[in-house]
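Apart from one protein chain that is not included, each protein chain of the complex appears where it belongs.
Coming up: chain A.
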Amino acid sequence: MTNAILTGLMLGGMYALIAMGLTLQYGVARIMNLSYGEFLIAAAFASHWLFTGWAVSPFVGLALVVPLAFVLNFAIYKLLLTPLVRRAPNRDALEVDSILATFGLTFVIQGSMLALFGGAYYSYSFLAFPVQFLGETVAANRLAALGITILLGLALYAALTRTRAGTAVRAVAVDPFAAQLVAINVPQASALTFALGGALVAAAGVLVSTFLTFSASSGVVFTMKALIVVVMGGVGNMLGCLVAGLALGLSEALVASYVDPGLTLAVNFALFLAVLLVKPAGLFGRATR
């Protein structure tokens, strides 16, 4: 039992980590980023390249890739998405526009990765040894990823609730028009939040690459998973993201261990559906309109 729960927590932590950036980008900046998974894979490739080519540990890689992703995403928001934000008459229109724009971006990023790395599978071994944790044997790389996820989650939660900038970001998430009235620079806050989301997905990419096999075309899997977690937890809600991610991971591990591994996907979607039926806005979402 301990083992199944531990496995589930590690998997759920990974899901939450993957989804954290998307919940910021979608919930606050109102950009439905369909190229989200591609950014994750790009970070995974960067980490792979640093590790195999330059022997840079993925932990050090985090310190290089994450700031770079922040800058890159900031630039993408400023150059590519700001025109959409300006033009959109309301939030719904922006959502549709951003879906189309980032869908296009998917092909640009995927194409570049295919040109650079080819279509083959990539995988490397980092911290791939067993460790004893709570009396169970688990993989060190997954445990490390869980640890970093928790740290990132706590830091983000503190930043959002304890700092002035974080409060501004939350205000924008709740009501961008009212936020403007209290002198919050909404475009700036949106750009920074989008970039922060991009930095988080890069962190997820680096961590995931230490234990999952990936290829240039596997981004869509992560976009889908992140979307489910974000919608299930309530758009823009960090705590919801964490709870939904853990719930999915735990249910998957428990079903795989005690019922049948073949049913994990079915249970995932049943859980998703059940949440949407009972709480259409997600576990921690507020009903709008």
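Throughout what follows, a contact is a pair of C-beta atoms (placed from the backbone, for glycine too) under 8 Å apart; a residue touches a chain by one contact, two chains touch by 3 or more; residues count from 1.
We take it that contacts and distances are computed from a predicted model.
S.K.: Which protein name, taken from UniProt, belongs to the chain you can't see among "NADH-quinone oxidoreductase subunit C", "Twin-arginine translocation pathway signal protein", "Pitrilysin family protein" or "Hydrogenase"?
M.R.: "Twin-arginine translocation pathway signal protein"
S.K.: Consider the whole complex, including the chain that is not shown, and state which of A:67, A:83 or A:118 touches that chain.
M.R.: Selected residue, touching the omitted chain: A:118.
S.K.: Out of A:67, A:104 or A:261, point to the residue that touches the absent chain in the complete complex.
M.R.: Residue touching the chain left out of view: A:261.
S.K.: Per the definition of touch given earlier, which of A:67, A:83 or A:130 contacts the omitted chain?
M.R.: Considering all chains, including the one not shown, the answer is A:130.
S.K.: Who touches the missing chain here, A:156, A:191, A:216 or A:229?
M.R.: Of the listed residues, the one touching the omitted chain is A:216.
S.K.: Contact with the hidden chain only, please: which chain A residues?
M.R.: Chain A touches the missing chain through residues 3-4, 7, 10-11, 14, 110-111, 114, 118-125, 128-130, 137-139, 211-218, 221, 249, 252-253, 256-257, 260-262, 264-265.
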